[in-house]
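Heads up, one of the protein chains got dropped from this complex, but the rest are sitting where they should.
Coming up: subunit A.
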């Protein structure tokens, strides 16, 4: 029995070379690879002849969690090289790790992340003793730039130091135990023929120990099945270098795929030269000046750095450091990304951004046409073809026409599933927007297939997938009312009416956590309109919307009653929220909006001296609309609220919710006239802007009515319309009034008139 365990770093060209050479030399019976064991029946799919990079995408959903994760492969992945070499020498190939949906991967998006990052202390010590910035520079220094001789020994030493005596976490322990069972089974099966296992170097010491310490059980280990009621699906997706490089933190693996692709294809010298050329080309394309002198300086700097650091030719960081020194001629705001290890952050220098982009490259993978695809891909393609949406260009959808509505729904479902290439140019922006046609642009985006395969985890048809996606958004939007309202509108546009049993409850919780009165008001107004009227989108009477209406009404009443800010200026959003409550109480009693509670709150707020005046006015109006005999003596409430500084704000609140008390015969118009006339000139000027704002709530025709009543009340003849038609701007009138006032005061001071005489 002879076992060779090659401990690799995922996506390392040097390790891939070692794997290829070892398998070719040993011609083993079994090649075991760290990868999802549930794909073992389908390993043939991987070898169909795809253009790399591709990834195995696994989606998982049960009642508690929904999770998607990737196992990406590129040409220089040791795992991929193992697949290729094993097929060449006719070895049996198996994946030996737990499936991606397993609990051990619950917090992982990238199967091939660097495990050692989770045990950072040892890495930090190594970096310090080698005098390098981080683990990537260390890796290049020790492995990629080192000679091929002795590579296996260096890798062993490297990972032994990193693993040290560290106790692995529970998920790594579970995976190692499982992988060891496969290795033991393969050894038992192989007899005296060799077995090669390709695993993350971090796991190698533990696997050797575990394999030696126990005997093989009978047969191959069983493959874990997802629990009852859960779904787990795996499909191949085309991947891209950009995405491979975008994992951050504990999810990240080897950075800079394009650089390592070049390294794999043509060696370090060529890779370094390619990098400098690519960066210069990118920068020049962006109109940045890169002089020949700069390039010479970059080149010389890289060579010198390589020599200083003991590399035979410039390594990745040598080239980058050389370029940065030559091209960046100002202070940086944030450290260089390759010095701190991480994705590019905001505030990075433009030249540095282009450098990292050149390192990432823009290579895209492509699947072989025979690759099995999830049902959603076929369903979506069929729908697009049926509606003629498969050709790129502009498409229109008339929402009044049933066929147009169907087109619109297909496109919205694709949009909600984040499939790129479908963009709406025009169309209704809210449920009460009187726009009845949409225009879309459709592009044949290169990421369409990838996005559809990944969305396949949500469901087999566009409708079910969009519904699941929307339910997930509702979960994520808890507390963020704006997002919640947007999601509900998406649901309406997608024609998703059945969101699942627990969605109304989650919506209720989301609304109940809202704390912004104006936003709540907007949410209530829009959902109420959708619930009441929208037969076009099929949302009229929808249960989910009804829940939102009831919950938002309750929440607004609760928040408004606790709002204490005497003397705060009027706020239209706040007033609109009360107006929305009014509509909800009037029209949605059937869904549990409580009229009695609303009237009681209205009475309390209207009489609360600590409440903002506009809210007091608004609730006075609300009570007036909702209850026949709201207050025993309305006139007293009006007088109580009518202080000079806040009268306008109070009226704004009142008019925003109820204009009826003023317009109705026998209303409070006379009383208002009396109170306003009673203002001193100074007070009137202070109250004027707010008064003007308040009366803006009346449409012109109603203002004319008020004018007529007022003139009748005062016994003046004339046309009310003339009162409304001012030829002089309001500021000038106000300035004139102020001037009159000053003149009068001076005259009175000089004893030429007695105060109030001209009035």
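Here is the rule we use: a residue touches a chain if its C-beta (ideal position, glycine included) is under 8 Å from a C-beta of that chain, and two chains touch if they have at least 3 such contacts; residues count from 1.
The criterion applied here is as follows: contacts and distances are computed from a predicted model.
Student: Leaving aside the chains you can see, what is the UniProt protein name of the one that's missing? Options: "Proteasome accessory factor PafA2", "Aspartyl/glutamyl-tRNA(Asn/Gln) amidotransferase subunit B", "ABC transporter permease" or "MoxR-like ATPase".
Tutor: Result for the unshown chain: "MoxR-like ATPase".
Student: Any idea which of A:137, A:151 or A:524 touches the chain not displayed?
Tutor: The one listed residue touching the chain not shown is A:137.
Student: So one chain is hidden, and I want to know which residue out of A:161, A:328, A:373 or A:512 touches that hidden chain in the complete assembly.
Tutor: A:328
Student: Specify the residue from the set A:166, A:304 or A:607 that touches the hidden chain.
Tutor: That would be A:304, which touches the missing chain.
Student: Given the full complex, what residues of subunit A touch the hidden partner chain?
Tutor: 129, 131-133, 137, 297, 300-301, 304-305, 307-309, 317, 321-322, 324-326, 328-332, 335, 339-340
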